[in-house]
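All protein chains but one are shown in place.
Let's look at chain A:
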């Protein structure tokens, strides 16, 4: 069953057309890896799903709700679609535990005790239970990103959106974040991931999309389309990424 459905979705920034009549249907449990040149609209596509960008044409349905259905509906969509950012964006005045407990408390309206219980479980899951009392500034980039993943999961989303989650990390820290993502995928989480990590795409992805000028240029099985790119521009792109 499809949980995200782009229907002739367009997005303009003024005169600039960033998404051009995109049709895309993502099923529950899929791990979709999005790649493409800089400026091709990957982040925009992701950010339209949880309404951080407003679509300017067509429709976009997330878990049965249209992103154009008003503020309240948009908040419901955001509770179903967690997001992880390139720059982590942890709340600096809160500890790791408080960051993760924040969503359950303020969004899911759990008591402080219940929210902290949820948070501790999730910190444990991303391997950071012993860092619960640390502030973001006291954590490495990789640790911050794992807390950010826990924070997004704490709201109990059905889909997770990742926008270049490892691009701001040193190579030796990337792996710990990718491992957490891999584990999530094994548990059946629906994921849409913008990344340049081609080995992750091949091992974890169930679907690969290559974007170009706001359109989906290639849509296929990761291993197949990476090993034998169906068009020259994708072949060029992959050579640059390697």
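The rule is simple: a contact is a pair of C-beta atoms (placed from the backbone, for glycine too) under 8 Å apart; a residue touches a chain by one contact, two chains touch by 3 or more; residues count from 1.
Throughout what follows, contacts and distances are computed from a predicted model.
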item: Options "Anti-sigma regulatory factor (Ser/Thr protein kinase)", "L-glutamine ABC transporter membrane protein", "Sarcosine oxidase subunit delta" or "DNA ligase (ATP)": UniProt name of the undisplayed chain; value: "L-glutamine ABC transporter membrane protein"
item: Sole contact to the chain not displayed, among A:2, A:54 or A:87; value: A:87
item: Candidates A:20, A:59 or A:76 - the one touching the absent chain; value: A:76
item: From A:103, A:142, A:165 or A:222, residue that would touch the chain that is not displayed; value: A:103
item: Chain not shown, touching residues in chain A; value: 50, 52, 71, 75-76, 78-79, 82-83, 85, 87, 89-93, 102-103, 106-107, 137, 148, 151-152, 154-155
